[in-house]
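First, the structure itself, so that you have it in front of you.
All protein chains but one are shown at their positions in the complex.
Take a look at chain A:
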Amino acid sequence: MTQSVVVQVGQCGNQVGCRFWDLALREHAHVNKKGLYDEALSSFFRNVDSRKSAGGACGVGGRIQHLKARAVLVDMEEGVVKEILQGPLREVFDSAQLLTDVSGSGNNWAVGHMTYGSAYREQIVDKLRKAAEHCDCLQCFFLIHSMGGGTGSGLGTSVLSLLEEEFPDVCRIVTSIYPSAEDDVITSPYNSILAMRELTEHADCVLPVENQSLVDIVNKIKIMSHSAKPGSVIKRDSTVISGQGGLSGPEKPFDAMNNIVANLLLNITSSARFEGSLNMDLNEIAMNLVPFPRLHYLVPSLTPLYTLADVSVPTRRLDQMFSDAFSKDHQLIRADPKHSLYLACALMVRGNVQVSDLRRNIERLRPSLPFVSWNQEGWKTSLCSVPPVGHSHSLLALANNTCVKPTFMELRERFTKLYRKKAHLHHYLHVEGMEQSFFSEAVDSLSSLIEEYHQLDATKARLIPDTPRLSIAT
């Protein structure tokens, strides 16, 4: 069993992270009835007995004493982290895992990346090392951050390069919250593009999430919960946005949206933590879904969004879950994968679903999904027997799909609008270590990425003949 460390950077990163830890505890409490510190728990938590000497770390198999999250929390303002430490999750974090400053990054990527990146480098490496040392077998770093601000975006990507340098063998899965078009941070396009380059070069895979999609999903659920149509009453605590049953008290704003991202992370790791008839470890994600090193942007979609209170689940519902995974309403970025080209797709199923259900649905949906010519059957599947809390089954689809191209192009548009007029540029160039070439290189990197997706898209319409096979000399 392997362990993963979550690194949450910036306000958004920490708020999402906080929801993640809450829901993780809830999930394990649901599954782990005996109170034993088992392998599944150890993937995200340490078990600490403060009465023991030498840090008090307890091995797997004993009773749960004190669970500590395998996390490093970084923020250049104190507000969010302080709130976490005063909230019900305070026991889960050790002060040694935190790094804060007072003044924030002023929504400036350069400040986050250059100024704080170099100032706090030693300390960050130190904390990461400690977290890694507590692990028997560290498999993956989960970085959570937003792209539009200064800390999450700048310092977050600095941490990413650090992770690559110091822990080259450990997988880096980055969850990036992309700003919507109506973002209130004016310089978010600059920050996002500067960060994108880092993600393309240093991450193993990126799970892009757009705020607007989260808002849409939350609204959809709220409409459903208030509709009170007979037969459509939502089962309590079963929505993907619900945090009930966790430690935290009443919901704060953004909690609903952040719960979705937290659920995404829980579902991605479920097959690595719990047993199933077809397991999927975290290293298999990159292996199967990243055919070329730079094309590692995987569009997530989660279904179902809620479970209806009606307990009997006919097979039709199950099939509906699979169909929904490909609908544009369930994607976590504003994209329509069905009308773009699939390079690869992973289906991670949890709960009471058998291989025949999986195969039936793949066969059913396959004809309507365009796959690239050299990967016509590009499916990676996994079956985990443990369902998420409140559901009897769920599906997470990760698609490496060219539908990210429009998102990136739009981002570049917004960037160009600002950059053309050199708006706010001086704030960045004033930062020590920052040069204008960073901007042009970053946008070039994005353009070449878009071009790669474009090339693949171009093959969609064409009929690509099979490559001639090797022939045997007779």
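Here is the rule we use: a residue touches a chain if its C-beta (ideal position, glycine included) is under 8 Å from a C-beta of that chain, and two chains touch if they have at least 3 such contacts; residues count from 1.
Basically, contacts and distances are computed from a predicted model.
A single chain of the complex does not appear, and UniProt lists its protein name as "Tubulin delta chain", one of "Pyruvate dehydrogenase E1 component subunit beta", "Tubulin delta chain", "ATP synthase subunit epsilon, mitochondrial" or "Small ribosomal subunit protein uS11c". Residue in contact with the omitted chain (choice from A:36, A:119 or A:355): A:355.
Touching the missing chain, out of A:287, A:423 or A:458, is residue A:287.
Among A:161, A:212, A:373 or A:447, the one in contact with the hidden chain is A:373. Although one chain is not shown, part of chain A still touches it, namely residues 1-2, 39, 136-137, 139, 275, 277-279, 281, 283-284, 286-293, 344, 354-357, 359, 362-363, 366, 373-381, 383, 466-467, 469-472.
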